[in-house]
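Questions regarding the structure given below will be posed in turn.
Of the protein chains in this complex, one is absent; all others appear in place.
Going in written order, the chains are labelled A, B and C, and every chain counts its residues from 1.
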Amino acid sequence: MGNIHGHLLRIATFGESHGPGIGVVIDGCPPRLPLDLAFVRAELARRRPGQSDLTTQRKEADEVEVLSGVSADGLTLGTPLALLIRNTDQRGSAYAEMRAAYRPSHADFTYDAKYGIRAVEGGGRASARETAARVAAGAVAKLILRRALGATVTAWVESVHDIDAPRPSKVPTAAAIEASPTRCPDKAAAARMEARIREARSRGDSVGGVIRCVIEGAGAGLGSPVFDRLEADLAKAMLSLPATKGFEIGSGFAGTRLMGSEHNDAFVRKGARIRTATNRSGGIQGGISNGEPIEFRVAFKPTATVLLEQATVDRAGKPTKLTARGRHDPCVLPRAVPIVEAMAALVLADHWLRDRAQNLPLARRAR
Amino acid sequence: MGNIHGHLLRIATFGESHGPGIGVVIDGCPPRLPLDLAFVRAELARRRPGQSDLTTQRKEADEVEVLSGVSADGLTLGTPLALLIRNTDQRGSAYAEMRAAYRPSHADFTYDAKYGIRAVEGGGRASARETAARVAAGAVAKLILRRALGATVTAWVESVHDIDAPRPSKVPTAAAIEASPTRCPDKAAAARMEARIREARSRGDSVGGVIRCVIEGAGAGLGSPVFDRLEADLAKAMLSLPATKGFEIGSGFAGTRLMGSEHNDAFVRKGARIRTATNRSGGIQGGISNGEPIEFRVAFKPTATVLLEQATVDRAGKPTKLTARGRHDPCVLPRAVPIVEAMAALVLADHWLRDRAQNLPLARRAR
Amino acid sequence: MGNIHGHLLRIATFGESHGPGIGVVIDGCPPRLPLDLAFVRAELARRRPGQSDLTTQRKEADEVEVLSGVSADGLTLGTPLALLIRNTDQRGSAYAEMRAAYRPSHADFTYDAKYGIRAVEGGGRASARETAARVAAGAVAKLILRRALGATVTAWVESVHDIDAPRPSKVPTAAAIEASPTRCPDKAAAARMEARIREARSRGDSVGGVIRCVIEGAGAGLGSPVFDRLEADLAKAMLSLPATKGFEIGSGFAGTRLMGSEHNDAFVRKGARIRTATNRSGGIQGGISNGEPIEFRVAFKPTATVLLEQATVDRAGKPTKLTARGRHDPCVLPRAVPIVEAMAALVLADHWLRDRAQNLPLARRAR
Partner (left out) sequence: MGNIHGHLLRIATFGESHGPGIGVVIDGCPPRLPLDLAFVRAELARRRPGQSDLTTQRKEADEVEVLSGVSADGLTLGTPLALLIRNTDQRGSAYAEMRAAYRPSHADFTYDAKYGIRAVEGGGRASARETAARVAAGAVAKLILRRALGATVTAWVESVHDIDAPRPSKVPTAAAIEASPTRCPDKAAAARMEARIREARSRGDSVGGVIRCVIEGAGAGLGSPVFDRLEADLAKAMLSLPATKGFEIGSGFAGTRLMGSEHNDAFVRKGARIRTATNRSGGIQGGISNGEPIEFRVAFKPTATVLLEQATVDRAGKPTKLTARGRHDPCVLPRAVPIVEAMAALVLADHWLRDRAQNLPLARRAR
C-alpha cells in the first residue's frame, strides 16, 4: 500500500533501486496535452546522480520510455500514461555487508519489522532512486499547470548545514538556480555551500539543509477546507520524500513568535485584483489558495549513508560495526530541488482538477 | 470535497459554526469495541471554549448524541458511528459587519473565490468549531489504539509566543499537562505563558505557539514507504488543522544543522528488543514506525481575529476598516492540544488497520 | 467499511433501522445549487412505507432535517450537506424471537459471522430503512443533473412475479408511473400486479420483480474505460441495493441470443447529431455514454420476510422453527423505484463531475 498518490490526477509508482527498473502510471491526465518528452527528460536530468562532484557518482542514464497514453503525434490520449526507466547500474556487491547489519537511520530495520522481508540490495524501494518516477510524473503535472493556469513551480536550496542564503527579493530565475551545482541562486552562499559539501564528502560525512519552493500563477480557489487543505496536501507530499523532517507554509515556525496584529495579511486592492499587502499566509488561507505566491520550506536531514564506522546491530540484535563503502551522496539537497517541484506540481494539478469539477458553474456541458 | 479522512478508518465531518450542528460519521471502526462515551465527552470538554479565561468565551455545551453504530450495551457494531453535536450558541449578530469586509488572514476571501458563496455567520466551516467533530472521532481512535496496541497519544504546549518551555526528560503525565490552563506541563513556563496570553487578550491581540506530541506504544511496522509514509500522513493531518503553519518530525529543521554522523540513530539492543540509542528520527524510519516514541511538533500562528482596527477591502475590492467585536480567542494553543492528539490518533489507527490487512501472515482465517 | 459511495460526489450514510435515526453526509456537492427541500421530501415520500396497502405498514414520518451545507437562502455552500431522518417507529418487540433464530435469507447470520455482533432489532443496518438516506442523497444528485445537463432519471416496475408489463414505446411520464400504487405505468399489467401482491400478502408470502430505468439527457462522454465504466458503476450501485439479484444494460442476457450483425447499433445522422438507429448498447459503448437513453433493468428477489413457518437454526446451530409476526412487505418493487432512481442519479452526477474535471479544455480558469 501507499504507492498511489492523488485523487483525480493519480499516480502509481513502482520499482526497486536494483531491480529491472522503476516507473509510474499516471491516471487522469487530461487529453490532448502535448507531451513534451524533452522536458520530461530535462527534469529527470536535474535529478540524476552524477551531475557534479557534489552528489553520488551512481551512473544512471535515466532513459525514459513511454509505454502508453500518447498518440502518434505526441498528444495525451486521456488514458494512462506509463513511463518506464530501466536501471542500468545495478552494482549490488557494495551492499553485501549490509544484509546482516542494520544501517543506522535507514529503512532496513523498519522494512524487516513491517514486511518480514526486504530487497537487501541498494535499499530496494527505500531508495532515492524511487524519486525518479516522481520527477517524471511531476514533469507531466508541470505541463498541465503551465497550459491550464500559466502556473510555475520554482524551488531552490536555501540552506546547507549552517550556511543560510539570504531570502531573495523575488523568485529566482531558473538560470540563476541552475548556475551553481548547489542549486542555490545566491552566488556567495552557493560557493560556501559547495565548499561545505566537499568537506563533508572528504570526511565521508554528510550534510542536510532546507529547500524553499514558490508556486506562482496558481490563482485563487485551489484547495479545500478541512482535511484536504492545500497546505495539508503539500505537507504530505513533502514529508513523503526520503530524508525530509519538516515543512513550513508561509511564516512557519517563526510566525509563532509574532502577535496576531503583526501576522495578519491586510487585504489591499492592486489594479483589478484583491491582494494582500504581506504574505505570511504563504498564499493559502483557510486551506484555499488566495492568489498570492504559494510559498513553503522543506527540511532535509543529512544523508544517512556515511563512510564512517558506526555502531549498530544485526538482524538478531547482536551488536556489530558497520562501515559503508563505495559511493555515497554527501548532500541530497541539489538533487532534491526538482523532486520538491515535482511533488508540488502533482498536488497543485490534482487540486486544480478537483476544483473545476466541483466549482465551475453548473452549466450544460457544451458537446 | 475534502471532508473525508482516512483509508480504512474513514471519517466524514460536517457542520457550520452557526448552523444546527456539527458532527462526524466514522466508517470502518472495528466491532465489539466498548464505546466509552464518558471518555468521548471528556475529550470534547478539553477542546471546549470557555474552559478558562485564556480562551474564547463562546459557550458550547458540546453535548454529543450517538446516532448510530452502537449496540444496546454500548459496543460498536462495525457499522458507521454517527456523532452529532448541536450548536447552542448561535449568536451571529457580531458577524454582521464582516459580511461585507474580508477579515484579514481568515478564509472569507478564499471561500468567496472558490465557491462564490459562503456562510457569513461565524466563518461557516472555516471555524475552530469544526474541530469538535475531529476530537469526537479522535476519541474513538484513541480507544482503538489503547485496546489494540496499548498505545497512547500525548500532546502539550511547548511554546507560546516567545516563551519556550524546556523539553521534559520524559513524556509528561496527563495530570501535569492539565494542571495549567495553558496545557504546558512546565510550571514556570506555564505561568509566564498565562501572563502573556492575558496581556494579548487585554490588548485585543493574539499569540501563537508550538505543540509537541508523542505517541508511545505504537510498535514497529506502522506506515508505509513512498507516498503514505507515517510522517507524511501525520504532517497532512496536522496541517489540516486551522491556524497551523509548520510540522516537524524528530529532529526537524534543527536537524538540518547536524552532520550525518551526528544525526544517525545507532541501533542498540535493549533487553529483547532492537532499539535506537537516540531518536532524531522521531520514531519513524523510511516512513515506517521503528518502535521508538513517535515525536513531532506543530506550529500554530497567532489567531487571526484581533480586536484592533485593521485595513482591508470589501467584496468589491474597496478599501475599508474592520474592527472585530465581541468574543475572541487570544491563543488557541491550550484548546489545540486535544485536537492534535485526535488527528494523530486517527492517523495511527488507520495505519494500524492498513498494516494488519497487508502484513499479518497469510494464514487461513480462523472463523 | 463500505458506507461511503462515489469519487467526487461522495456520500457517507449511517443509521440502524431501530436506532435514533438514519442520515447521510454529502461531500462534493457543487455550490450555489438551490436545495429544493420540497423535492427531497417528495422523493422520500415515494420511498416511504405505508403509501398503500401493497407495502409494509411501518409508519415512518421521514421528516428530513438539514444539519449543514446550506445558506440562509437555501443555496448549497459547497461544504458537506448533512441530512438527518429520525426514526419514529422503533417497535422492536416483534423482533424479540429473531434474536436467537437466524431468519432465512436475511443478513442475521452473515453479520454475526463478520462482526461477531449485530443490532438485533429490526435488522440494524441490513434493513430497507437504510435506503431512505440514499433517496435523500439521490434527490440532491437529481437536482444537480437537472440543472447541469437537463438530464432525467425515470424508473418503473416492469414485472412482478410472472406478470410482465409490455415495454412502452417511449419513457412513461411520472404521472403514468405514479398513477398506480404498483408504479407500473401499464394499466392492465398494474391491475394484475396489484392483485398478485395482495394475494401474496394474504398468504403471508412475498413476490419479487424487475424494475426498468432510463436516463435521458445525460449526453455523450460520461463514464470511463476499463474499471469505472458507466455500466459497471451502475451495476455496482444497483447490486448494492437490498434484495437485488441481477442487472442488465441494454440488450442484457437476451442480447446473447443475437448474432453480432443483429446486435450492432448502426450509427446514423439525425439532424446535427450522430445517433444510433437502435439502442441495444443501452446508451453506453466502451464504458462511456453515447448520447442515447441509458437503459438498464434490475432484478429484485421476493422479500425474505414471510409470515409462514420456516425451518432454520439458532446461533448455536440448533434446528428450530421461525414464524415472523407483525408487519411485512409483500413486495418491495413499488418502493424500490425511487431508490433505483436515486442510485442511478448519484452515479451519473459523480461521473459528470469526473468527466468535466478531466476533459474540459485546458483553458485558463476564468476567475
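The definition used in the following text is that a contact is a pair of C-beta atoms (placed from the backbone, for glycine too) under 8 Å apart; a residue touches a chain by one contact, two chains touch by 3 or more.
Source: prediction; values computed, not measured.
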Omitted chain - touching chains that are shown: A, B, C
Option touching the unshown chain, where A:35, A:119 or A:200 are the choices: A:119
Contact footprint on chain B, counting only the chain that is left out: 7-8, 28-33, 78-79, 144, 147-150, 219-221, 225, 352-360, 362-365, 367
Sites on chain C contacted by the missing partner chain, in the whole complex: 1-5, 7, 13, 102, 104-107, 109-111, 113-116, 125-126, 130, 159, 161-162, 200, 205-210, 220-229, 231-240, 242, 244-253, 255-269, 272-274, 276-277, 280-282, 284-291, 299-306, 308, 310-313, 317-319, 354-355, 358-359
Contact footprint on chain A, counting only the chain that is left out: 1-4, 8, 10, 12-16, 19-23, 25, 27-28, 31-32, 65-69, 71-72, 75-82, 84, 113-119, 124-125, 367
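In this text, only the chains that are shown with their structure count from here on.
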Angle of the C-alpha superposing rotation, chain A to chain C, to the nearest 5 degrees: 180
Interface composition of copies chain B and chain C: same or different, split at half: same
Approximate Å spacing (C-alpha centroids) for the pair chain A, chain B: 26
Geometric centre distance via CA averages, chain C-chain A, whole Å: 45
Whole-Å gap separating chain B and chain C, where each centre is the average of the chain's CA atoms: 38
In chain B, residues with contacts to at least two other chains: 1-4, 13, 113-116, 125
